[in-house]
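With one protein chain withheld, the remaining protein chains of the complex are depicted in position.
What follows is subunit A.
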Amino acid sequence: MAPKKDPKAPAKKAEPAPAPAAAPAPAPAPAPAAAPAVDLSSVKGGDILFSLHTTDYREAFGLFDRVGDNKVAYNQIADIMRALGQNPTNKEVNKLLGNPSAEDMAQKRVEFEAFLPMLQTIINSPNKAGFEDYVEGLRVFDKEGNGTVMGAELRIVLSTLGEKMTEAEIDALMTGQEDENGCVNYEAFVKHIMSV
């Protein structure tokens, strides 16, 4: 809660020096339980652009800290990265965290300095998707090649394949997208989902 973090929070606005000095080696001791499968010490903070935005990231990180200990839970990491404009799969994030158990996901917490290299890894990863990729992906379901896919089929796919979505999530996503025949114009659909 905004007012109450004041007495505890140290001045957070100091910008880290650019280039090598900002190499955020993961905090040694607090590296929680299992060593991460990805060796984060090799992640260079050498990306100047990255370090310029560190303060922005720190701010967003703070918004997700509901407890006031300047840390966030494992199960929030993926969301924070997404809030910052990245697009990791849950699997990628779990790998970064060392494939923690469900209990660890809920209980363990990580502070900003340990979070940064994880974010850097995701930013550096080549898995960026653009408009065309999404359209391509959906074209797979376009049986008749007429620019539409069956809404029902899309729903089944989203709930059974990949990183399954819940019914509520699918409903929220598909609201207003299906026409009276239950079809979705997927180019329009992709424009819609990218217009946030």
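As a convention for this text, contacts are C-beta pairs under 8 Å (C-beta built on N, C-alpha and C of every residue); 3 or more make two chains touch, one makes a residue touch a chain; residues count from 1.
In the analysis below, contacts and distances are computed from a predicted model.
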Hidden chain of the complex, named as in its UniProt record, picked from "28S ribosomal protein S14, mitochondrial", "Sperm-associated antigen 6", "Serine/threonine-protein phosphatase with EF-hands" or "Auxin-responsive protein": "Serine/threonine-protein phosphatase with EF-hands"
Candidates A:Ala106, A:Ala152 or A:Ala172 - the one touching the absent chain: A:Ala172
Residue among A:Val72, A:Leu97 or A:Leu138 that touches the chain left out of view: A:Leu138
Contacts of subunit A with the absent chain, listed as residue ranges: 1-8, 13, 15, 55-56, 59-60, 62-64, 67-69, 78-83, 85-90, 129, 133-134, 137-138, 140-141, 157-158, 161-165, 169, 172-173, 175-176, 193-194, 196
